[in-house]
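As you look at this complex, bear in mind that one protein chain is not there, while each of the others sits in place.
And now, subunit A:
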Amino acid sequence: MKNIHVDTITENVAAMCQSASIDLGDDMIQAFQSSLQKEKSDIGQDVITQLLDNAEIAQKERMPMCQDTGMAVFFIEMGYDCKITCGDLYDAINKGVSQGYGDGYLRQSIVRDPLDRKNTGDNTPAITYVEMVEGDHLKIRFTAKGGGAENMSRLQMLKPSDGLEGIEDFVVESVRLAGPNACPPVIVGVGIGGSFEKSAYIAKKSLLRSVGERHVEERIARLEEKWTEKCNQLGIGPQGMGGTTTALDVKIEVQPCHIAAMPVAVNIQCHANRHKEVIL
């Protein structure tokens, strides 16, 4: 049995919140650079160049790359042989978010009540999902999900008879409707199967994979490539200014589902694709 003190969790969470907002991942930088070679529109190329400049300024000046530093979402993998000591996991995470967002001069974007809309002032509560797995480790995966792209996400209970074609249409249509609102070039997380809520969960979780990292299953990997291409034929382009780079990647996760059902969730992620992970 491995013991992990709550303070270790809090410290790591605080650090992840800050670095995710400031340091764009290498996968994203590479995706920008390779899209620059392929992008057909001048204005589209110019937008991507400015996004690369933005990432550089953010890193150099330790300033958030985007003013929307997001809602803190955590996917935790907890080993059966791991024990959290001196407190509660959820509290430790919230404390880390509060510290990370406060000390890092990150924007507080969470309201206590969706109807009253009073800001909580410390970007908590975080959204935390825990999965139990073999082992004695605690893996913390974090994403700072911005509102602009999240707002353009969709979920539909399709019919089994809609088939793969129906799913593809729904995915591409979601990216079309999101258009410039979602800050393209986007990364598209797709969850197929499960239940109503599980499809959304796996759609978001799929976004934790690096850009360019294909699904382990060949048939899913091929769909990811095909749908990325389809999205790029929409003409939307970087920031909706027209072009051939609308999506940098499509990520798909699948789950068993009911004989009557075909839930499909599309979770859209903007180009400020912030995700960090740590294993304790």
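Just so we're on the same page, a contact is a pair of C-beta atoms (placed from the backbone, for glycine too) under 8 Å apart; a residue touches a chain by one contact, two chains touch by 3 or more; residues count from 1.
Basically, contacts and distances are computed from a predicted model.
> Just to verify: the chain that's not displayed, which of "Alkylation response protein AidB-like acyl-CoA dehydrogenase", "Fe-S-containing hydro-lyase", "ABC transporter permease" or "NADH-quinone oxidoreductase subunit N" does UniProt list as its protein name?
"Fe-S-containing hydro-lyase"
> Determine which one of A:82, A:183 or A:248 touches the chain that has been left out.
That would be A:183, which touches the missing chain.
> Pick out which of A:19, A:41, A:156 or A:210 touches the chain that's been left out of the picture.
Among A:19, A:41, A:156 or A:210, only A:41 touches the chain that is not shown.
> Touching the hidden chain in the complete assembly: which of A:99, A:128 or A:239 does that?
Going through A:99, A:128 or A:239 one by one, A:239 is the residue touching the chain not shown.
> What does the interface between subunit A and the hidden chain look like in terms of residue numbers?
40-43, 46-47, 50-51, 53-55, 57-58, 61, 63-69, 105-109, 117, 119, 121, 146-148, 151, 179-183, 233-237, 239-244, 270-272
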